Every structure is written in structure tokens, then in C-alpha cells.
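Sending over a structure as C-alpha cells; questions will come in a sec.
The other protein chains are all here in position, but one chain of the complex has been omitted.
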Amino acid sequence: MDTLTDTAAQVAHGYITEKDRYLARLKRIEGQARGIHRMVSEDAYCIDILTQISAITSALENVALGLLDDHLKHCVAGAIQHDGAEVEVKLKEASDAIARLVKS
Amino acid sequence: MDTLTDTAAQVAHGYITEKDRYLARLKRIEGQARGIHRMVSEDAYCIDILTQISAITSALENVALGLLDDHLKHCVAGAIQHDGAEVEVKLKEASDAIARLVKS
Amino acid sequence: MDTLTDTAAQVAHGYITEKDRYLARLKRIEGQARGIHRMVSEDAYCIDILTQISAITSALENVALGLLDDHLKHCVAGAIQHDGAEVEVKLKEASDAIARLVKS
Partner (left out) sequence: MDTLTDTAAQVAHGYITEKDRYLARLKRIEGQARGIHRMVSEDAYCIDILTQISAITSALENVALGLLDDHLKHCVAGAIQHDGAEVEVKLKEASDAIARLVKS
């Protein structure tokens, strides 16, 4: 795992190296959202719709956890190593994002 | 609120009376998912993407809580009042759906 | 499962039949809380403390899901079957409790 080498400085955001995988996952999530819309339009049973909502919520959480992991490894770690001035902002942003995820 | 009248028996699922509103909310959620996909494809900042993921997760949870409320008021309440045989199944389904929501 | 028989009417709350098990689980949770306090007082490593907080949070959620299941099967189902006047209040209480659990 390339954490603190010079490339971290050039790679603006941690997720860039995994961008295609994130895009594929988000495309699937978009499809899940469309699927739930279709279930409601076709009067599907409430419990079946709820099952799909739990599934898409979990998928979104997993994307968020991946992005957060990348952010800590690259954006936060990079700021700490290369540019002390931004550290407090980066750390505060990360903690606030974690709080939103935990509380949502 | 029409909980246990005859119409409840005819209305297969609780959410049907609010169907258009659910469809509109789910269409917005689909748009949010597409928006997050676009943010990643345009190399948006990780924290901004995480903020949007928390927003769509909350929107999904609110749809789920609405569906669950309707389900309890109509499907579960209707089964209890009109057709005792299905009650245990309906109650178990509801509790399992609640557990999935709480744990997702 | 004794859902809607006369005993349900006498048993004020659904959990009464499982009371001893709930008390034992809550006593363990109290012990977990004391354990986390001790970890902090003994300068335990942050991650180890966080692991214990996730464990006690899950234990509390499971107790809550059990109480909610009992509440639906007895208090809500009983109100629907025996005393229509309280139904809307019971259903609203249940939905609000579910929302608090999902959002906490």
C-alpha cells in the first residue's frame, strides 16, 4: 500500500487509484435505487422494498468506509507528512465525516 | 388516519395511499446516486462525496421508516384485525425488517 | 407464541414473560460499561476501548430489538385486538421508537 511516498502528493485524492471500482459500485447503487422505484411503482410488498433499502444502505456505507480509508491514508497522511499547515483542517474534516456516517 | 377500516383490507399495502410521494422521493434518491457517481468521475474531494453519501443514506432511512410505519398501520394491523392466521408471519417480518434497518 | 390470547391482556408489557433474561442481559451491559470506565482509568489503548464500545452498543441494540418485537406482539397487537381506541397511539409510539433506534 503506497501511503506516504511522493505519489501521494501528486494523487489529489486517495480514491483516485481505485476510481474505476468506485464508479462501478456507484453505478450498481444507482441501479438499486431505480429498482426500488420500480418496486414501488409496481406495488411490491412493503417488506420486500424494505429489504432492498437495507441492501442499498449497506452498499453506500461500504463505499463510504472505503473512501474514508483512502482519505485517511492519502489526504490526511499526506497533509501530516508534507504540509503541516493543513493537518488540523484535514483531521477535523475526517472526524466530522465519521460522525455524520455513524449518526446517519 | 384510516387504520383499520374496510379500505385497509382492500388497500394491499400501506404505502399505496402515499405512492406518488414515495415515487418522487425515490426518484430524487436515484438522482443523488447519479450525482455521487458524477462527483467521483470528476475527481471531487473525498469529504464532499462522503457528505453526499450521508445525505442519501438519511433519505433512504426516512423512506424506510415511512414504509415501516405504513406497513404496521395497514398490513400488520389489518392482519391482526381481519385474519388472525397471518399475524405471526406479519409481526416476524416487521421485526426482521426493523432489525435489518437498525443494523445496516 | 402466545400473541393474542387473554393472557396478553393481563400481561401489561410484552417483555414480562422474558423479564429475567432481559435483566441478566442488562446486568451484563452494566458490567461492560463499568469495564470501559476501568479501561480508560487504566490508560488502555484507544482502539481496544472503541472495540468494547461497539460491543456494548450492539448488545444494547439487541435488547432494544427484543423489546420492540415483544411490544409489537403484545402491546400493539393487544390494543388492536382488544381496545381499538389506543391503536393509533400505540402504533405511533412504536414507529417513533423504531425511528430513534435507526437514527441513534
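To keep things simple, chains are lettered A, B and C as they appear, and every chain counts its residues starting from 1.
Basically, a residue touches a chain if its C-beta (ideal position, glycine included) is under 8 Å from a C-beta of that chain, and two chains touch if they have at least 3 such contacts.
Note that the structure is a prediction, hence the values are computed from the model and not measured.
Touching the missing chain, out of A:A12, A:A44, A:A59 or A:L91, is residue A:L91. Summary of contacts with the chain left out: across A:L26, A:M39, A:I53 or A:L68, the touching residue is A:L68. Summarising the interface, chain A meets the missing chain with residues 1, 3-4, 61, 64-65, 68-69, 72-73, 76-77, 80-81, 84, 87-88, 91, 94-95, 98-99, 101-103. The set of chain C residues touching the chain not shown comprises 12-16, 19, 22-23, 26-27, 29-30, 33-34, 36-37, 40-41, 43-47, 49-51, 53-58, 60-61, 63-64, 67-68, 70-71, 75, 93-94, 97, 100-101, 104.
One rule holds for everything that comes next: only the chains that are shown with their structure count from here on.
Each chain gets a centre from the mean of its Cα atoms; for chain A and chain C, those two points are 31 Å apart.
Look at where the CA atoms of chain B average out and do the same for chain C: the two points lie 22 Å apart. Residues of chain C found to touch two or more other chains are 103.
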